[in-house]
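Every protein chain but one is kept in place in this view of the complex.
Presenting chain A:
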Amino acid sequence: MEPAKIRPLAVVKEDALHTPAPATVPDHRDMAAAYRRTIRRRVLILLVMLVVGIAAFALDISTGPSPLALRDVWSGLFDPGSLTPPEVTIIRDVRLPYALMAILVGVSLSLAGAEMQTILNNPLASPFTLGVSSAASFGAALAIVLGLSLPFVPGDWMVPINAFICAFASVLLLEALARSRAAGVEGVVLFGIALVFTFNALVALIQFVASQEALSQLVFWSMGSLGRATWTNLAVLGLVVLVVLPFSMRAANAMTALRLGEDRARSFGIDVQKLRFASLLRISALAATSVAFVGTIGFIGLVGPHIARMLLGEDHRFLLPASMLTGAVIMSLASVASKIMVPGVLLPVGIVTSMIGVPVFLALILRRPDRA
């Protein structure tokens, strides 16, 4: 059958041809000014984050079974003479180490997450989602249940040390895989997810055979808690952050370039393999150390970098510090929440980060399309 003849519509809309050309083109000076404005805005956002971080830190110290005024927190830290000795003790010996630990753990996990997401090119990468935290739990479980001991190592250090060893080993596995050209970045991520399941199963197995007493210790550990913050722990974690940070910042430009694509980054002369390897080393030091001291705390390493990215974009000179600050703020607020959510009960902070983290995270993802 002959197809029906389609009559063409008006071929050219005369008036459309006469509409004026769109807006004028911006010149160099406008663009340069706009760029400088964004840079200034970012510095400002970083400063605001810092202030919010300090406020959250102070709030964290003031919250607890006996609430303190913020002014007392200030006095307790800088002018102890004006408070009663018990108040000073509470602030300096009990709350301060907790609050500092919250900050340091938030900084470490969030920085580790930001780097991990970039070098593995996956927004879901974080120490928690790729098995580093699970490996640490496994290490801790082994130490708790088997009552492991090493010569010259005090007993209560065995759990964090073993957790560290396992976490570090899991990152080394990820590293080895990242280095072998065969696996590719997706392979590393899938392998990390496999690690999560493997270690969780092993931990469950250990729990199954554990004694009642070991079990309760184990459960508490695996929930993540700031309760074991000591000055020594703080010094160790603080040192790790201080050592790692300059290297992270030195790699910032290379990581930004990597976001433009791996081939492209390599054609800019960046040794991507080496970048990845060095970054995984930093991640393992940060994540393994913090998990060793506080147990598994999820979502900070995922949410912190995401919020930072939404606020500041992916220029890593800004993204990395911003991630650290958001991590610190979230951890401090989670610590506050863990003290006030159930009156009179100190919840393990890991539970709170997940409880707050998941909905916040979902909300952020869902409002993503209209990001400016």
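Worth a mention:
Definition applied: contacts are C-beta pairs under 8 Å (C-beta built on N, C-alpha and C of every residue); 3 or more make two chains touch, one makes a residue touch a chain; residues count from 1.
In this text, contacts and distances are computed from a predicted model.
When the listed names "ABC transporter permease", "Glutamate synthase (NADPH), homotetrameric", "ATP-binding cassette domain-containing protein" or "Chemotaxis protein methyltransferase CheR" are checked against UniProt, the chain not shown comes out as "ATP-binding cassette domain-containing protein". Among the residues A:198, A:217 or A:253, only A:253 touches the chain that is left out of the figure. The omitted chain makes contact with chain A at the following residues, 23, 25-28, 31-32, 34-35, 38, 121, 253-254, 256-257, 259-261, 263-271, 309-310, 313-315, 371.
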